[in-house]
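Shown here: the complex without one of its protein chains, the others still in place.
So, subunit A:
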Amino acid sequence: MKSGSARSKKLCGKMRTFLPAVAEQLFGDIQKNYEETTQIPDDLLIALKFVFGTCALQALDLVDQRSVTCLSSPSGRKAFQVTGGSGRLYTCFLSCHYCPCPAFTYTVLRRNQGLLCKHILAVYLCQAMAVTQQESVSDQQMSAVLSGTEGP
């Protein structure tokens, strides 16, 4: 568990370059509080809702369901998979923000109104709380997952 959390810290750090400082600070605070108390205090929850709007509650639901899995293959390549409410799998990348869900396309890409969707937010939260599931796949399965051609 220890090494798992050290690893997730590093992964999270890479994606953070795409975040504004306020969101970065928030995830850092959540990580610190959760490590010490295994809880997210109310003021941080309020801040989360303030920064990410309705996304925040939906993402916290996904975290409660342990919906985020970090896939790794022998080559060392990693990717996140988030199981949506309907059971659909969404593959999110490690180093930049992308999610195949409609909300990401409409809100983030098209209208430029949000930073991320509930799935990517769930990835950040799970990483901060060290509750990401781990799963190993073959290199070929990883390629298929990354290209969106099939599930693992």
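A few points about this structure:
Please note the rule applied: contacts are C-beta pairs under 8 Å (C-beta built on N, C-alpha and C of every residue); 3 or more make two chains touch, one makes a residue touch a chain; residues count from 1.
Basically, contacts and distances are computed from a predicted model.
Only one chain is not pictured, and the protein name UniProt records for it, out of "Ferritin", "Protein pelota homolog", "SWIM-type zinc finger 7 associated protein 1" or "Ubiquitin-conjugating enzyme", is "SWIM-type zinc finger 7 associated protein 1". For the chain missing from the display, the contacting residue among A:31, A:73 or A:127 is A:73, taking the whole complex into account.
Of the candidate positions A:25, A:39, A:54 or A:105, contact with the hidden chain is made by A:105. Subunit A residues in contact with the hidden partner, per the touch definition given at the top, are 14, 17, 73, 75-77, 79, 93-98, 100, 104-105, 109-110, 139-140, 142-144, 146-149.
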